[in-house]
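The complex is shown incomplete by one protein chain, all other protein chains being positioned as in the whole.
Let's look at chain A:
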Amino acid sequence: MQFMLLFSRQGKLRLQKWYVPLSDKEKKKITRELVQTVLARKPKMCSFLEWRDLKIVYKRYASLYFCCAIEDQDNELITLEIIHRYVELLDKYFGSVCELDIIFNFEKAYFILDEFLLGGEAQETSKKNVLKAIEQADLLQEVSNTGLHPESFVNPSCV
């Protein structure tokens, strides 16, 4: 996967994750172009489109569009699956996630994504494990915020 974008129906970017190094200028250009293209598509259209030399897979959940760019040989259906998986994770984590959850806790949305995907590849396909990892990391954060030394809480044995 090359990158993932989340944007609203109004075209506002809500989340961006780039797995290829690009300059800010390029990123902005691509984002603008893609948001326009995807928003112009009609609701009953299929989730795939060819764009430059990439394939775009997008899906709309309520007011949010989840949009991924994959290479020519990549599998569109598994990418849809990834998007869906991510939405499920957000939903579990926030409890009936909505756009505002992602706006106000955008760093959390990133952490969940990072726990699920690494360098554009699914690293953990089990939903349960991803959520467990996030919860533990949050706990760790909470502990360190309350002034205790983090190391004391770390459980060195892994999941």
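Here, a residue touches a chain if its C-beta (ideal position, glycine included) is under 8 Å from a C-beta of that chain, and two chains touch if they have at least 3 such contacts; residues count from 1.
Following the convention adopted for this analysis, contacts and distances are computed from a predicted model.
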Original post:
So which of "Auxin-responsive protein", "rRNA-processing protein EBP2 homolog", "AP-3 complex subunit delta-1" or "hydroxymethylglutaryl-CoA lyase" is the UniProt name of the chain that got left out?
Top reply: "AP-3 complex subunit delta-1"
**OP:** Write the list of chain A residues that the hidden chain touches.
**Re:** 9, 13-19, 21-24, 28, 39-49, 59-64, 73, 75-78, 80-81, 87, 90-91, 93-94, 96-100, 103-108, 110-111, 114-115, 118-125, 133, 135-142, 144-146, 150-151, 154, 156, 158-159
